[in-house]
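Yeah, one chain of the complex is gone here, protein chain that is, but the others are all in their spots.
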Amino acid sequence: MKLSDLSESSLRDRLAGEGLTLRIAPVAARIRSEVPAVAEGLRLHYADYELLDGEAFCDFHIRISPPANLRRWFRRQVRFLHDGISPFEPMPWEHAFPVFEWGLNWCMANHFHQYLMIHAAVIERADGRAAILAAPPGSGKSTLCAGLVARGWRLLSDELALIDPRALTLTPIPRPISLKNESIEVIRRFAPAAVLGSVSHDTHKGAVAHIKPPRESVRRAAEKARAAWIVFPRYQAGAPAEPKPFLKARTVLRLAENAFNYAAFGETGFRALVGLADACGCYEFSYGDLGEAVRVFDALPAGER
Amino acid sequence: MAADRYRLVDPDRWVLSPQWTDESLAYDRASADTHVLSPIARDIIEALRSAERASSAQELVQALAANVEDHDPVALHAAVEAMLLEFVRLGLAERTNP
Partner (left out) sequence: MKEDLVSAALAEPGMLAQCSLERWDRLIRQGRAARLLGRLAVLLEQAQLLASVPEAPRRHLVAMRLLADQQRIAARREVLLIREAIGRTGVPVILLKGAAYTMAELPVAEGRAFGDIDILVPRVALADVESALMLAGWASIHRDPYDQRYYRQWMHEIPPMQHLRRGTVIDVHHALVPPTARIAADSDAMRSACIPLEGLPGLFVLAPADMVLHSATHLFMEGEFDAGLRDLADLDGLLRHFGRDPAFWTRLGRRAREVGLLRPLFYALRYARESLHTPIPAALMREAEAGAPSAALRPLMDFCFRRALRPKHHTCANAWTSAARWLLYVRGHWLRMPLHLLAVHLARKAFKREESTSSAPEAALRR
């Protein structure tokens, strides 16, 4: 049974009651929330995800609710709780869905240490070759990811590369792609068919909207992939879309900088990143036009040694 | 006066990346730090690792000369000496008593 099989009212009832249990491969999460924006966001973005019954084992127990303090009387807020623990400060009520997304990222980054986790988008070309797009926020990583996904690349993740430190395979965790500020309009024009959720204005990241992940990417969430390219993208107005080979040693250091748990892996982490960089084509990539960038990616040569 | 001889403090302390075209990497098991190695630094480490006994700068220059086309022997010698001093400072290599 999929989430889309639930009526709007029974979705709300479950969220407000014993919780909604979803398989968001590779994890299962139980979500409780009386906040309407959470129900709306889940209904739109997670429509194709499998519903699990209330007895299922859950990796994460998530609650999005108003904080229990006086503030709620004059400024409504929500807070994210993972199994009773609140990792960040309450945020405005209107941002409840982005708060859910950020919170789920936090859950992954703090508990799934069987993977080496890098802050990166991962997408796979039709020929089965995957690219890791690693970059700090604001560099146009998600825009590029959304553009490629709109042109048929499989979405593995917009935020988290889950790397098996020994096999070096990439485990998908397809979830909504988060767009910020100008990117929202760029994608609306570039991919009118993409399903965009409502825009949350004035978050700490500016305006934020999410794109629904393609059904096909969600369906194939159990299929691991292999990286052929490691790319450090950077949006730069007017810049030609140009992949510049980047030194492998520097690639390893940049990936380590963008990793959540590199230090926790010690030597194993070093060997994993060295192995990845060694097997992949490594590039710095600046682009000014999304269409041109997508064409370059479609033509990227297979990873070289 | 005998020339100073050098050897790695603990050859097992380092995990090396493949020898990529330009820079390569060394992971220090003792500190968990990752260092970027220039090609010459990398060659010296490899030479010190494979040498059966502590090496002098001159021996290292000879070992390295094969890898460097068109080298200026004086400049290479100076570069090797400077690199060895740096290794000693980092605690990577040590001088042995001749």
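As written, the chains take the letters A and B, and residue 1 is the first residue of each chain.
Here is the rule we use: a residue touches a chain if its C-beta (ideal position, glycine included) is under 8 Å from a C-beta of that chain, and two chains touch if they have at least 3 such contacts.
Please read all numbers here as calculations on a predicted model, not as lab measurements.
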(request) From the listed residues A:Pro36, A:Gly128 or A:Gly266, report the one that touches the chain absent from this view. (result) A:Gly266
(request) Identify the residue among A:Lys2, A:His61 or A:Arg271 that touches the chain left out of the display. (result) A:His61
(message) Can you tell me which of A:Ser33, A:Asn105 or A:Ser200 touches the chain that was removed from the display?
(response) A:Asn105
(request) Write the list of subunit B residues that the hidden chain touches. (result) 29-32
(request) With the missing chain put back, which residues of subunit A would touch it? List them for me. (result) 28, 55-59, 61, 83-84, 87-89, 99, 102-103, 105-106, 109-114, 137, 204, 260, 263-266, 268
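Please note the rule applied: only the chains that are shown with their structure count from here on.
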(message) Please output the residues of subunit B touching subunit A within their complex, sorted ascending.
(response) 15, 17-18, 20, 22-25, 27, 29, 32, 34, 36-37
(message) Can you tell me which positions in subunit A touch subunit B when the two form their complex?
(response) 247-250, 252-253, 256, 263, 266-267, 270-271, 274, 277-278
